[in-house]
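What you see is the complex with one protein chain gone and the rest in place.
First chain written, first letter: the chains are A, B and C, and each begins at residue 1.
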Amino acid sequence: MSESFEPKIVAFVCTYCTYAGADLAGTSRLKYAPNVRIVRLPCTGRISPMFILKALQKGADSVLVSGCHPGDCHFAAGNYHARRRWTVFRALLAFTGIPEERIRFSWVSAAEGAKFADLINEITEDTKKLGPFTQYQELQKVIETQSSY
Amino acid sequence: MGIQEQYRSEAAALLSSGEVKLVIGFGPGSTADRRRPLFARTPEEAEKLVLDPACISNLTTYLVAGGLLSDGKKVAIFLKPDGIRSLNILVSECQVKPEQVVIFGYAIENNEIRPLSGRSIGDFAEIGSKIRTATPPPAVQKEAERLEAMSPAERFEFWKEQFSKCIKCYACRQACPMCYCRRCIVDVNQPQWVSTSSHTLGNFEWNLVRAFHLAGRCAACGACDRACPVNIPLRLINYRMGKEVKEAFDYHAGESSDQKPVLASFSQDDPETFIL
Amino acid sequence: MTRILPKNKLDDCIAAWQKAGYSVLAPVQRHDMSSFDEVQKASDMALDLILTERTIKDHFFPQTEPLIKYKISKHDIDSETMTPPDKKRIFFGVRPCDASGLAIDDPLFGWDYKDDYWFRRRNNSVIVTIACAEADDFCMCTSVKLSPDSTKGADVMLRPLASGNGWQIEAVSERGTALLDTVSPLLQESSDQAAPVPQVAEKFDVEKVMEWLADPANFESQFWKDISMRCIGCGSCTFLCPTCHCFDIQDEGDTYQGIRRKNWDSCSFALFTMHTSGHNPRNAQSTRWRQRIMHKFNYYQGKFGVNSCSGCGRCTRQCPVDMGITETLQAITNLPR
Partner (left out) sequence: MAKIGVFVCHCGENIASMVDTATLVRKISEHPGVEVCTEYKYFCSDPGQETVKRAIRENNLTGVVVAACSPRMHETTFRKACAEAGLNPYMLEMANIREHCSWVHSDKEKATEKAIEITRSLVEKVKRNNDLKPISVPVTRRALVIGGGIAGIQAALDIAGAGREVILVEREPSIGGHMSQLSETFPTLDCSQCILTPRMVEAIQHPNIKVLTYSEVESVDGYIGNFKVKIRKKARYVDINKCTGCGDCIQKCPVKKIPSEFECGLGNRTAIYTPFAQAVPNVPVIDTTRCTYFKNGKCKICQKTCQIENCIDFEMQDTFEEYEIGAIVVATGFQIQDTSLYGEYGYGKYKDVITGLSFERLASASGPTSGKILRPSDGKEPETIVFIQCAGSRDPSKGVKYCSKICCMYTAKHAMLFAHKNHHGRSQIFYMDIRAAGKGYDEFTRRAIEEDGAEYLRGRVSKLYEENGKLIVRGVDSLLGKPVEVAADMVVLATAIVPQPDAKETAKKIGIGYDEYGFYNEAHLKLRPVETATAGIYLCGACQSPKDIPDSVAQASAAAAKVIGLFSREQLEREPVVAGVNDATCAGCQGCIMACPYNAIDVRDINDRNGNLIKQVADVNPGLCQGCGTCVTFCRSNSIDLAGFTEKQIFAEVMAL
């Protein structure tokens, strides 16, 4: 893989835990890779699988979905619902050849700024190793070109 | 009297007594080996009903067709076990009131028709309980396993080729009894989550969304797969989703009519080994 | 004596055409589906199929086609028209019904506005038709006054030899003549007889159908409701039809750029005629099915003097609920008058 590959990572996070965790990483001045773009949602329950597909279409090489630890959901049960969806959606992606390593799920609490920073670094490193998700990005490129006949 | 004749005369009786307004069954098709859905509104029309091993469609699709049951009247319908399973799901999702449906149940075994006793959905609890132990068709299982043994990249290529064939005719959706939405998500254009164009990316999105929306709701009747004019093996993807909800949540779609939808419920002990 | 293309010369033929700058497309069976696609050699072809599942229409009027690429900036939108490539193509082994379909659609794409996308591809393409050696229960070309060996829409006509060793070959247009000139050394003179053309029974009386459809009294007939009750409203019949040509224009893109595309659309879809207000003039499946039949056997005839059906039978063959044009037109034929 070329040295210069800078993966694009899109993170969908809940505002009460992981977003706050990322805030804590900031206030604690923890350094992590600048490759992540965070989309803030009220709760993991609000994170639709469609978001992940659109992020991939927009060239994300990895996607992170993260929220409150089980039992800690600000909305009581949003993360439990989310967990079920992820289980199913993840299986679907895996079955259609979208590598599991590219779609990551985590629980990061408002107190886990360090976990957030480590996680972003880890995903960035892993994605660098995986390389760009050309297989999916190719589909987008095809759209942009005229058919060959 | 054969089962076909018995059901015919029962259907005719239900129609003439006015107990049901319509009987949805099968009639002769355009070729010798085809059967097509038949809608009998009179006892005379009921005489045209056919029941033989070629009657394989899942007719529950018609129960959720616009407004059929909104007048509160009853409808009789010919259903195989997969149709009964679909009906269970439709009842659990509040699309059909069980008291509005009279069932002519049948099973196809060794190329023969066997009647299923009972006329209302509550009579078929045994069918529901059998789902737990039912084994998927070996061909489907084998093909799914073959795919799962591939590398993700190979699997992606496989589906890319398959989905590139898709023409977005939505026959899979229209044939499916669970696709009863008044407006499908692909028809939402603000925002357009799923590209309407049938380029491979749009097809990928459509097929993923379709499969996800059917996760834990598929009765494995095969209607989508049969309907697909370009032969995309939709059965594989549906099977894989069914397997997931079964293994992860011990959920068997259509087991009973008072089941909670798998993605609208949860258990605190749901597996989460993949979550960091 | 007629000219024949021996089967064993087909590879040479393909090579010669490719050398002359053509891409050769023929029926193929790939990824569990039969369609027309580029071939390199005779063995790539699936010429024994009665009919491919997909039509050659796909290569003239693709299911999705980019029209304009645009870029949005603060005060401007830059756009660039995307045109189909000028690529010479030979469609080898086209069935007469599919070839006819192209001819049927030509006036539609050229009457008020000449659709460059269609005609550029039409002009770059040579259609080599092969007369049918077999028909199935769904074939109905004869019912729409065509035949299993019709030359309509063809540039070159092939008739399979009874021996199975090749085809009688004949140019039926100037473009066809030019094409044969590129391979004349490979063709032979022979007295071999062509295989008999299959008998395709007439399934309905198209004259009677047209007459019934033309009567405004029948527009609101209960007939439409009864016949279409089964229809589940998918677009499979329209998308597999060699003559259906409805499309929609969609813009697809993100914040900064996008593509305006021409996508197939279908009169079977409820959304096809849905107004923004929520009102839908064709608010029931019966009215949509009626539209399809009326369009093909009344409106099109009125505008272009031809019916928009070439009798391939795909609509019935692939219908998930065993409907199709044949059944409806048969029923109309048999209506008491």
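Rule of thumb we're sticking to: contacts are C-beta pairs under 8 Å (C-beta built on N, C-alpha and C of every residue); 3 or more make two chains touch, one makes a residue touch a chain.
In this text the structure is predicted, and so the values were computed from the model without any measurement.
Across the entire complex, contacts from the unshown chain go to A, B, C. One of B:C184, B:L201 or B:A223 touches the chain omitted from the figure, and that residue is B:C184.
Across the entire complex, the residue among B:K80, B:K165 or B:H213 in touch with the chain not shown is B:H213. One chain is missing from the display, and on chain C it is touched by residues 72-74, 254-256, 278.
Mapped onto chain A, the footprint of the missing chain covers residues 6, 8, 10, 15-16, 19-20, 22-23, 25-27, 29-32, 34, 37-43, 45-49, 51, 54-55, 58, 60, 71-78, 81-82, 85, 117.
Residues touching the missing chain, restricted to chain B, are 70, 93-95, 180-185, 188, 190-193, 213, 260-261, 263-265, 268 (touch as defined at the top).
Here, only the chains that are shown with their structure count from here on.
Distance between Cα centroids is largest for the pairing of chain C with A. Interface comparison, A-C versus B-C: the pair with the greater number of contacting C-beta pairs is B-C.
A straight line joining the Cα centres of chain B and chain C is 32 Å long. Remark: chain A and chain C have CA centroids separated by 45 Å (rounded to whole angstrom). Looking at chain B, residues 195, 197, 199, 202 sit in touch with two or more other chains. Chain A has residues 143 in contact with two or more other chains.
Residue ranges of chain C in contact with chain B, taken from their complex: 31-33, 53-54, 63-64, 137-138, 229-230, 232-236, 238-240, 248, 250, 252, 261, 263-264, 266, 269, 271, 284, 316, 318, 320-324, 326-327.
Looking at the complex, you find that chain A touches chain C at residues 58, 143-149. Chain C meets chain A in the complex at residues 23, 25, 59, 62, 65-66, 69, 82-85, 87, 89, 121, 252, 254, 259.
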